[in-house]
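Omission of a single protein chain aside, the complex is shown with its protein chains in their original locations.
Let's turn to subunit A:
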């Protein structure tokens, strides 16, 4: 579905990503984990075509992705950031935004928006202003907006990190259910191994802009790695 070869990204004379190779199979949910500043969100931006890499090549559905990414490819992905980033309008309009951009007929938009608001348990907020929502509600609406466009690849950049523990737990459970029913091809960035363990099939650990370990989350915890990787994972092994 998505492949990255020898990705290097330099920003302000600093190498943020060093020779990253990555692949994502259809239906797979891959986690990117690492401490703050490890480059995981930068990698997500590159993989989601929001920033062009300094060097290296991206392939999407078998085709090389040009530097200026065509709209047809950009419209096959969706991203949810740490902040919900809702527009200053109603909940319905926010979820409908990506569909309106794609020029879907009104009836289809209503069907899809209602379905995804229902899936994330926020259908009752449909007529409310996005400004009136709590953090957890706003993030659910943001997820509904991303799923509504039925992307080929979904990118989640620390979607729970701004939420309190109980809200986070509830949303993680609901998201896991949605993943199970949709088989959405997903890249999840998190600095919390619990998120990765619950939601992904495979995880990559990034340290200082490099992939230092990868594999199924349960095995990453069991196996021994470089000292600094073990030190990072030790926080979650208990």
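Convention: contacts are C-beta pairs under 8 Å (C-beta built on N, C-alpha and C of every residue); 3 or more make two chains touch, one makes a residue touch a chain; residues count from 1.
As a convention for this text, contacts and distances are computed from a predicted model.
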Worksheet, complete the sentence: Among "Tungstate transport system permease protein", "RNA polymerase sigma-70 factor (ECF subfamily)", "GDSL-like lipase/acylhydrolase family protein" or "Actinorhodin polyketide putative beta-ketoacyl synthase 2", the omitted chain is listed in UniProt as "Tungstate transport system permease protein"
Worksheet item: Thinking of the whole complex, not just what is shown, which of A:131, A:177 or A:222 touches the missing chain?
Response: A:131
Discussion item. For the chain not shown, which residue from A:32, A:113 or A:149 touches it across the whole complex?
Written reply: A:149
Practice prompt. Just name the one of A:2, A:79, A:122 or A:184 that touches the chain not displayed here.
Written response: A:79
Worksheet, complete the sentence: Touch rule applied to subunit A and the missing chain gives residues 48, 50, 71, 74-75, 77-79, 81, 83, 85, 87-89, 97-98, 101-102, 129, 131, 145, 149
